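One structure, pasted below without further comment.
Selected chains from the complex are presented in situ; the others are not included.
Chain IDs A, B and C follow the sequence of writing; residue 1 opens each chain.
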Amino acid sequence: MKKGIANYQIGDTFDYFLFIKTSSKGVASNGKAFLSLLLKDTTGEIDSKLWEATKEDEELFQQGELVKVQGEVGQFRNRPQLKIQSIRPVQPTDGVQISDFIEKAPVEKEDLMERITEAIFEMKNPNIQRITRHLVKKYQEELLIYPAAVRNHHEYVSGLAHHIVSMLNIAQQLKKLYPEINQDLLYAGVILHDLGKLKELSNAASPAYTLEGKLIGHITIMVEEVQAAAQELQIEGEEVTILQHMVLSHHGKAEWGSPKPPLIREAELLHHIDMIDAQMNMLNRSLSKVAPGEFTDRIYALDQRSFYKPTFEN
Amino acid sequence: MKKGIANYQIGDTFDYFLFIKTSSKGVASNGKAFLSLLLKDTTGEIDSKLWEATKEDEELFQQGELVKVQGEVGQFRNRPQLKIQSIRPVQPTDGVQISDFIEKAPVEKEDLMERITEAIFEMKNPNIQRITRHLVKKYQEELLIYPAAVRNHHEYVSGLAHHIVSMLNIAQQLKKLYPEINQDLLYAGVILHDLGKLKELSNAASPAYTLEGKLIGHITIMVEEVQAAAQELQIEGEEVTILQHMVLSHHGKAEWGSPKPPLIREAELLHHIDMIDAQMNMLNRSLSKVAPGEFTDRIYALDQRSFYKPTFEN
Amino acid sequence: MKKGIANYQIGDTFDYFLFIKTSSKGVASNGKAFLSLLLKDTTGEIDSKLWEATKEDEELFQQGELVKVQGEVGQFRNRPQLKIQSIRPVQPTDGVQISDFIEKAPVEKEDLMERITEAIFEMKNPNIQRITRHLVKKYQEELLIYPAAVRNHHEYVSGLAHHIVSMLNIAQQLKKLYPEINQDLLYAGVILHDLGKLKELSNAASPAYTLEGKLIGHITIMVEEVQAAAQELQIEGEEVTILQHMVLSHHGKAEWGSPKPPLIREAELLHHIDMIDAQMNMLNRSLSKVAPGEFTDRIYALDQRSFYKPTFEN
């Protein structure tokens, strides 16, 4: 790929492929329609305008499409803006694909899957193991490409699997330090806790909330899924209730979306591991964008705090 | 039945049947075991002690049993206490049954069932109607005897069905006043919203929380039940999601146990109807115990408020 | 009336009467004064500019005036804007009046008054009846035209009377379902609870807060009015205190503006009836603007929630 969109200066001409993250129609003061497109590649995003857009343009250039764009980089209200001179949908002969244009996890899908499979393999309790394996298989395809969230943390392709694997690694170390931990429960909780997002969100590349996501939410969706899996596998017993509880309580408090707080040791631990991995992901990415001696932008999901990077870091 | 336990005075001798609400074992200062029994009939409750209890006593006189008791009414720390002189389990020939000793709804079971059936019959949307009918049938037996809660409101036999029927009546009137209301949704929400209590609580007569009740809670239990019913009936479509949302959101706020607030008009209304009927049940019963010009005891579920009964009430 | 302002397209020429909802003066970059007018009829509102406004314009075109406007509908920052070419005050010969240009309740004033009178007539307690009748008579004129609020719910001409009548209807039905209710108290509470708004707000058509409204508030104003009415009618007794309490506590909690929470059964009920009617008014109007399958705009007074209109509604 050529240099990314983030590296263009005002006045430069752009002529390459970009991914349409969002698309919306407006009417200009001359009464003619135009399209506002938010275009992106893995380096960043740029606002753009396609003036005097036709009905056909409107149908072609929708969210989730890949396009070839030619235009000039200008500026509007202190932010760069691409004024589109020509635009067309990507064709097979262009040899580019969506996955090249959106950020993804720093670990390969296959490696992530292997680590999850390994954790399931290590489980000793057959009920916990079978339910976990069943659900991972059922959702394997989406699991490997979905982000962990629409924004805030792990919001990239394979972000959910990446989050799970990082959490499994923390869990593995804590088990060594606190041998009382029931490893089966903790691993199963880590793997299952956010799978409901695969139904809460509409797709992996430019995810939006589904109706089920808005009205029911990923936590309750997943509690149901565990129940359905147990019924399908004809598993009865306390393990089912406790796995459901692990999922239900992992946000820690009613105000944060868990109608029951953790009442099992491993559920309490799951909540903390989830927070640590989500926060480290946010912090590392924010801090990587600033120099030593500077503060980051305010981080929304960390109570709007700006974090400081010490000058003695390098 | 003879005069109820609430009408005995200190010094009286009691010799009749009572229901064991709770039973616990203690050790006296002389090192011998005794049983503390909380005994009740429909008029009230009394603490009692069975001194020098044997192992056999302990097995016979457990929570939920009906017993014949003879003893004297004394006083301990300003509260009446029955000193048991003799006690035995009820025998078939005694001609008494548990239902005679515990409070129940002021409407007959059959009438409650008829009103619920009628509401289901009036539904026009077949998906909503079939799911509701399916779940009512599945749990009909428990539904007609369970209380609506362990304490606070409708905490008597058939209390849940009584609560549902009162709410149906409010819903029916509001539908007349606000014709925009989707009656099917509102009726289904009223009937289903608390059915999860049938699994949250252990039994109708002296209910305790089950493990599932403690770790999952009646709201999430019922959301799952709606899902399972839809699958069994092979119903798909938005009605399923929306019925689940009605159940999920009926406590109104995350802090009150609903991970999603009401996002459907009828869900918002369901929340208010539930509160009105629960509060009227509590208020009417508390106010019936005081004379005009007096304040009630503090009512726990109404923010510990004492309510005043005006002197011009009669 | 011709088609309403909401039905004009960009580029259309407008030439009819409109009501000035707000008016403010600005200075253009050329140093000349202009007027920003928010103009409305019953279908909607439009921003407009009167450039190079004279001192006389400023005096003529103030909030609350009716004007004849001719101009072109353009667009500014994605919103329609009327560029005024000519404007003049309405004259008697135009044959239009303010009431034709502002939204009003869907029920006639006379019918609203009749229903309120009927409720007063049904009261049996003479003290409650006389105080209520006295205050309704004293404020009858304003009561029949004021809105129930500046925004949020029933914010149209006769909105307050419409709100009272809807609440009376709910109260009537609840009395049938819960015969313990003191109907006199509940009806009086419904009729009186918001009458203080007649002094809290400056006028019916384009209401603003009065100094008394800002510094004292409608609840306390009305508690005083009940006291003054009782003195004038030489009524003493508990009814006076309890009617004052009904008004004082109807917001339900200190944080919501009631220094005492409801401590009377009917006061608690009044709070719920008020909330149900306000919410149904907001919800029905918001939902009427969206199609099945869509979410409404965020509703400020309902915790910023967007509500969903099911696809199976029609």
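Convention: a contact is a pair of C-beta atoms (placed from the backbone, for glycine too) under 8 Å apart; a residue touches a chain by one contact, two chains touch by 3 or more.
Everything numeric in this text was worked out from a predicted model, so none of it was measured.
Colleague: Starting from the 3 chains in place, I would like the total count of identical chains in the complete complex.
Modeller: 6
Keep in mind that, in the parts below, only the chains that are shown with their structure count from here on.
Colleague: Counting residue numbers used by both copies over all numbers at the interface, does the chain B-chain C contact come out same (over half shared) or different (under half)?
Modeller: Copies use mostly the same positions to touch.
Colleague: Which angle of rotation, from 0 to 180°, maps the CA atoms of chain A onto the equivalent atoms of chain C, to the nearest 5?
Modeller: Angle of rotation between the two copies: 120 degrees.
Colleague: Approximately how many whole Å separate the CA-defined centres of chain B and chain C?
Modeller: The mean C-alpha positions of chain B and chain C differ by 42 Å.
Colleague: If a residue has to touch 2 or more other chains to count, which residues of chain C qualify?
Modeller: 295, 308
Colleague: Which stretch or stretches of chain A touch chain C in the complex?
Modeller: Listed in rising order, the residues of chain A that touch chain C are 26-29, 31, 211, 214-215.
Colleague: Considering only the defined contacts, which chain B positions touch chain C in the complex?
Modeller: So the residues of chain B in touch with chain C come to 125, 166, 169-170, 173-174, 176-178, 180, 182, 185, 237-239, 242, 261-265, 268-269, 272, 275-276, 279-280, 283-284, 287, 295, 302-303, 305-308, 310-313.
Colleague: In their shared complex, at which residues does chain C touch chain A?
Modeller: 10-11, 74-76, 78, 295, 308
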